[in-house]
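Only one protein chain is missing from this complex, and each of the others stays in its spot.
Let's look at subunit A:
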């Protein structure tokens, strides 16, 4: 009951027009008492209003005029606001603050974090369902079963097992890197984390070339056409040139802020693509080596290849774009956006200068063939028709046959041979237990070497040429490019 008493007291205290019954005596009364004045006259005619006191000797005492104040109303408002806050208080008594908070949280959670003043609506007539019998073909992404694809007739024997398997411990499983290259001198360079080894394919000898200091690692390798200089892109952003015959570092070229993920030579020009999306051209003969910057990609450049005639540069990026650049130009000739994922596989056709093959990552699973002069996609091999194309990590064209080979990741980790231009499958080469990261062709064009995430390097003799055929090739027969066509430009 104490709160009722409190309320009464409060009401009393808040009444402004009631008589003052509590508190100290006002100063003017005290003074009057001290001076022996006991009665105070209310001067009705006072210019200061009826409540104003005038007393000579004490001074003017001003009490404000309250006639204009609606005391009843003020009192009512004060009291009612007190009651309102009091009412809330009593409700809060029943439901403690914590409980209330809990309730709010609960309803929020039940409503997916939305305060309850929202409503969830949906359109009454729903979208039609996919037609019956339709099976989600994304299954290929997840299943390990071997797909059945019509095969192209092939008369030659393609060995289904690798010719040779090399061990590649600590080979980095990074889709964006290019850790393998085969030189014209039959040297195979392999980057294993921070070291580079040269495998001599002729005699099988292995030579360690360089060991970088941690935390640097090698991101890309590329041999110059003559085969004596190896360019090496490093994670710190520098590009190093090594003379492999003399085992000597010839040059270190800086410029990139991020790791150099891909390199490609065109005679004395070395092009390097970096994580920043920029492509630099380095003229390796001159002191001021940085001669051009191509900034057509917004994300990491992961595929870079000069065309065999040196007139075009093809680049693929993590921004799902393929750019085709003309020599000497810093704006792309064509920007091709059809791929739905990062484009690492970029390869120019050796027998037709304007053909470019590109392959996309997991979300894309497509190999596309482009005419670089017009920028038109001539062929695309998609999961719709060929449910075997998965993440494409590398594409190569054969120089002996009208064929392509592609390296894939996941489920089968296979290499697939395709006929061009029908794009019918010739064969699947399986054996890798990790995704294939990079393919390279031997200088004679008969062998393909693949590096995979299972830390092995396998060599496949998929484009073998018979001795009999070789003779014919020498006389210009049985060869896709006749000697005549090769000399005519």
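A few points about this structure:
One rule holds for everything that comes next: a residue touches a chain if its C-beta (ideal position, glycine included) is under 8 Å from a C-beta of that chain, and two chains touch if they have at least 3 such contacts; residues count from 1.
Just so we're on the same page, contacts and distances are computed from a predicted model.
For the omitted chain of this complex, the UniProt record lists the protein as "Mitotic spindle assembly checkpoint protein MAD2A", which is one of "Protein farnesyltransferase subunit beta", "Vacuolar protein sorting-associated protein 26A", "Rrp46p" or "Mitotic spindle assembly checkpoint protein MAD2A".
One of A:8, A:206 or A:363 touches the chain omitted from the figure, and that residue is A:363. Here one chain is not drawn; of A:79, A:184, A:341 or A:378, the residue touching it is A:341.
Among A:98, A:118 or A:246, only A:118 touches the chain that is left out of the view. Subunit A residues in contact with the hidden partner, per the touch definition given at the top, are 111-112, 114, 117-131, 134, 136-139, 141-142, 319-320, 335, 337-341, 362-363, 382-384.
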